[in-house]
Every structure is written in structure tokens, then in C-alpha cells.
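For this depiction, one protein chain was excluded, whereas all remaining protein chains were kept in their positions.
Every chain is named by a letter (A and B) in the order it is written, and numbering of its residues begins at 1.
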Amino acid sequence: MRPATLARLALAGSRTDTLRVVLTAASASLATLMFLVAAAVAAIPHFADSRNGSDDWARQYQLQVLVEPGLRPGVVMALALLTIPVLALAGQCARLGAPARDRRLAAIRLAGATPGQATLVAAAETGVASVVGSVLGLAVYLIGRRVLHRPDAEGRLPLPTDVLPPAWAIVAIVVGLPVLATAVAVVLLRGAAFTPYGIARRVRRRAPRMWVGLLMGVGIALVGTGQALTRWAPDLPDWVFPAQLLLGVAVAAGGLVFGTGWIAAATGRTLLRFARGPATLLAGRRLMADPWAGSRVFAVLLVGVLFGAGAAGMRALITTTLDAEAAKARWYAAQQGTESYPNQTAEFHTTAYNLVNGVVAVAITLSAAAMLVAVVEAWCPDGARTPRWSRPGCPGRSWPGPHCYRRSRPRCRPSLSRSSSAPRWSVSSAARCAPAGSPRICVLPGTRQSAPSRARGSSGRGCRSSSGRYRCRSTTWPCSARARSGPSRSPRPLACCSCGRRPTWPRCVRRNGCATTSR
Amino acid sequence: MIIEGRALVRSYGATPALRGVTVAVDEGEILAVTGPSGCGKSTLLHCLAGIMRPDAGEVIYRDVRVSDLSESGRARLRRTEFGVLFQFGQLVMELTAAENVALPLLLAGTGRREARTAALSWLDRLGVRDLADQRPGEVSGGQQQRVAVARALVTEPRVLFADEPTGALDTLAGEQVLGHLVRLAREQRTTVVLVTHDARVAGYADREVCLRDGQVDPSGLGLSTRAAR
């Protein structure tokens, strides 16, 4: 295969594919930027010189965390950790339009491409996008260095714009990131097997187990019992408490990440049990079939929130402690008749926690963006994971997924002008309703075909339509005739096609010849 | 004899699809594989074409044991020696008709211009030259299938595997596709293995092998053994 062919195949795609390439490039440039800033912080030189007695502080910065060399590794670590949500975003972007891409790759394989060639095509796309992204990131970094190099009145800098990371580090980041991204793309594709009708995953994902959800509880318990443990056994070594805390947070975070899949699956199961309409049924089944689809980024977001909450708690604790100490100092000074000096460290801690909060905010924003991408993917007509289906109430549209569950309840309303809450597409759904006055058969078969026992024992109160007939699904009979004949012989109408409930449901009101809820 | 499957066994999980099928195809022959749905005829075609590996048994193409080749080896064999044609889905929707036809040549390393010339000449032979720069989504199903025939034949394969090639088409469009396919195959002395459930499509073949429940039905009726009692 010639490079021109490779480029043509790699970049042949629809608008969704273009969007994926753009998003991949954007997240690559963001990650590059993060790593470059981290490298720059790491590159701040040490001035310590024991001969002239100077200390190690880099006093050219405004931020205390940059000034003190002992704090800089923490900044580097925070920036490096910040790339995790960025990478989560990138991973979610890679899934955007993935079914269409898989289909394309399968077609290319069918045309005679070897598995290697197909992988090459897929990797080339990611490779090109991430190279462009990381070069862009480098450009943004270099321009940003100039633009943000603004010393204040005392000549102190807001950011480490006076140092440049070593050349090898820049090269490693700008080259290494695309290589890593491409490698990840290749590894992800290795699990895909080619069939004439599409790409099938070789490994069928197991349903998430409950114990991963329990991890969360264990983590929280570990954190909660930490202090009690130290009180109960004061002889334990000093490192036990922080270690337990760390372990607890890690376990809780892990439980969160893996547990969301289980929560999604459990929600799906519950939804399925109480499913009344096709929308609920589909939403539940979809959640159970692929609980990880939406929950992965959601987990990252949750972890972000967890850390944010932790940081906020610590901040509150520290500021309260400092305030208390300051108050104590003032009281003590007043007692002694001396002047109290404001504590310098208070400002430092506040700045540091502001920084942490900023980092958490960025992480949460990125995760939210990734979730948005996931939602877009689920809605995208191109993402042909659910076959294109339309149902009464959503004519000609495809609304896969639980996202539209509430909006897509099928409705049949003979007249729209009186229903203020009707979504705009119910104009055409009304056309599918049977004409008034005729024995109606609803276009939508009921999902629960036989539930006479559930309908038993209630009268037809409030559900008689003006024409004396009910609009029901799963029955061709006028419902009033059913109601008269009694529940013992013939099954009662199962559900009103407007409100989806039994026609005897008390909230049904008479409206427009169709029993509806007053929703 | 150009390709032969010997005692092919293949199952999907616990469901057996092929239960020891032996079939031999002569060079230049058009062989129809018929039978009711679920009898394993598509699986047989996939095994013969090297798209799928049989669980047991062997596929021999001109002294090469296809079933022993690696995935890449089989892909290369498919590219050079075989052509495949399915009911739908084999065209890359994002590429134009000409690019689709040129694709096997491009993947084999042929230059772009050369491949395009070959593709255009094949589109011409199938009467769809005008559609060269349209995408598959923009043309009718019958035209798509003709483009697919062009792509299957562009490498001048020795064996063409067609799985219900007209299954998604109406009678006339299907007839056109099959007419072209059979005419060109005879011109090139290409062997054709044609899987179909339609007797009218099977009418284009020289010989017919009928499958039933994953086995060759000797009576040719495609009936279960229960019916023979």
C-alpha cells in the first residue's frame, strides 16, 4: 500500500469522523500543553549554594508553590494528573463515530486488506491527528510563554515563563505523545475481529459484578475509621494513618470507576422490570448491554468531584484551623498587651488550595466535555450501534438510548392545539392516530401483552373518551365494551395509548376524545 | 478442480453450521450452493473464501491449504486470487465508486492512476461508468451491486465467491447484476461459487449443491431427513 493510498483511506470519513479527528487533535494539544508546563516547572533551576549561604527559593515568582522547591514536585504531579481527564476526553473522542469507522475498516478488510493494513489505516488517523495536536500544543506553549511573560511591579512573574524545559524533554513530549496515542489506538483495535458484516469484539464484556460497587463502601469505611483507629491504638507507627487514608481514597475511587458500570447495569435491570413502553424497554436493555458506554467518563467525573470535595474539605479544615489560631494569637496578644502579627502562612495555604481547586475545576470541565461527547455519540445518527428505528411518536427520527426516554413517550393526540406540553414532533405523530369514532387499534403493540389481573378491580372511571371508546394499545376493541363485559372473561384494555397507563388510572382525564394524563 | 473443501466442520458456539461438508469446484465452473436459510451455505462460502477458518476439515486451493494460512496470508490470497461479492455492505461508503473498485489494486500497491484506469474500464464493462465519482449511498441498490461486481472482478480473480448477490434487489435489477456477472465470469473463465436460496438465481449455474442442516443433501431436494421417511 502506498502512502497516498494510506492517507486517502485514513482520512476518508464522514463529518463525525472529521469531528473525531479534530477532537483527538484538540485533546492531544491540551495534553502536550499540560506536559510542557509541568516540564517547565520541573526545569526551574535550583539556586541553592551553600558557599554563599543563599537559600533555595526562586523569588522571581508570585506563587509560593513555585517559589519553594519543596512544593514544585507537587505542582508537577498535579499537572501530570490533570492529563488524566484530558486522556479520558481523548478516549471518549476516539469512540465518537467508532461504529461507522469499524464498518469502514471491515469493508476495507473485505476488499483484501490484511489485518496489518487495516490497523495501519486506523492508526494513521490517530497518528496524524495527535501529531497535529501536539505540534499545535507546542506552538500554543511557545506563544503563551511570550504573551504571559508579564512581571509585576516587583518584577515577580505569575507563571514560570522565564524557563524553558530542556530540549530533550520537549522532543520527548511532542514525539512521545503521538506515539503513545497511536500505540493505544493499535492496542484497542487488536481486540477487534473482522467479519464480512462488520467488526466484532472478540471478547464479550462480562456484566459488571456487584463487588466493585462494594469497593466504594470499603473505601469510605477506611477513610472514616482512620481517626478512630489511631485513637484506639495510639502505638501504631505514624505512617499508618496517612497510608490508610490514601488507601481508602484509592479504593473508593476504584470502586467509583468500576462501580458505575454496575450501577448502570442495575439501573437497566430495574428499568426493564418496570418497563411499560418500548422507550423504557430499549433504554433498559441498552444500559444492560453496554453499561460501560456512558459510565466510563461519568466515573472520571465522579472521581474529579470526589477529589474536589476532598480538597474543599481540607481547605475548610485548614482555614478554620488557621482562623482559630489567629484568633487565639490575637486573644493571647490582647492578654499580654502586645501587638499580634498576622500569620503569613494563611495566605500561602489559601493560594495553594485555590490552585488545587482550579485544577479540580479544569478536570471536572474536561470530564463534563467528555461526557457531552459520549452523549453526542449516542445521539449521533451516524453511530449505528442501534439500528435505525423509528417509532410512533418519533416519526422518522432515530432516538437511541436512555437520553430521550422522557421525551419520546409515544403519544397519540388527535388535536395538538390544546396540549401545551406536546413536543413539536407530535404534529406528525398525531397523523398516526386512528380517526375519532372508529374502533381504534393503536399503532404500537403493548409491551406487556397480558396483564388482566393488574387491571382487575377498577372501574372505567375518568377514562371514557367523548366518542365512548378508549384509545388503547394491544387491543382492537372499543374499551368501553370491554369495561362493560367485565374483567373475568375478556382481558381489559391494557393501556391507554396516550398516557401509557391502564385506562382506569385515576389520573386519566377526558380530553380531545383521547384519554390522557394531565401531565 | 480449482478449490475443494473437505469434511468442513464449523459451529457458532453450540450451534453447528457445517457438519462435514465436502465440495469440489472445477475450474471455470459456476456452482450454485442452495438450501433453506440456516443450512450453512453462507458459512461454507466464508470457509472456502478464507474469510472464516473451519473448526475441522481443510480447504485446498490449487495445492494451497487455505485453512492453514494466517489471517494476513488469507487476506492476500483473497486480494489476488479471489473476489467476493455479498448482498450488501462490501463497499466503503466513504469512497467513490471508482475508488471502491480500485481499492483492491491500491491495497496491493498499484499506483493511483493505474488503479483508477483499471477501475474505470471495469465500471464501463458493467455499464456504470457514469457513476464513477459518486458514492455508494448516492446510487441505487442495483447500481451499487454492479459496482461491487466490478470490484470483485477488478483483480481478475480465479474464483469469485458470491453470497446472495441479488438478495436485496428486485427481479430486474438482480437479473442485470447476475447477467453481467455470469457473462464476465465466462469471458474470463472465472470460477464462480454462488450462494443463493433462489432457484431462479441458481438457474444461472452449471451445477448445484444443495445443503441441508449443515450437510450436503444428496437428493438435491434440500429437505430434512424427516421428510424422506
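Going forward, a residue touches a chain if its C-beta (ideal position, glycine included) is under 8 Å from a C-beta of that chain, and two chains touch if they have at least 3 such contacts.
Just so we're on the same page, contacts and distances are computed from a predicted model.
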Among "Beta-ketoacyl synthase", "Cell shape-determining protein MreC", "PadR family transcriptional regulator" or "Fibronectin type III-like domain-containing protein", UniProt-listed name of the chain not shown: "PadR family transcriptional regulator"
Which displayed chains the unshown chain touches: B
Of B:Ile3, B:Leu18, B:Ala148 or B:Ala205, the residue in touch with the unshown chain: B:Ala205
Per the touch definition above, residue among B:Pro36, B:Gly57, B:Gly141 or B:Gly167 touching the missing chain: B:Pro36
Positions on subunit B contacted by the hidden chain, ascending: 36, 179, 182-183, 198-200, 202-206, 208, 219-224, 226-229
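Just so it is clear, only the chains that are shown with their structure count from here on.
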Residues of subunit B defined as touching subunit A within the complex: 46, 51-52, 71-72, 75-76, 78-80, 84, 86, 89-95, 99-100, 103-104, 106-109, 111-112, 151, 155, 163
Subunit B partner contacts - residues on subunit A that touch it in the complex: 1-2, 4-5, 8, 12-14, 17, 103-104, 107-117, 195-198
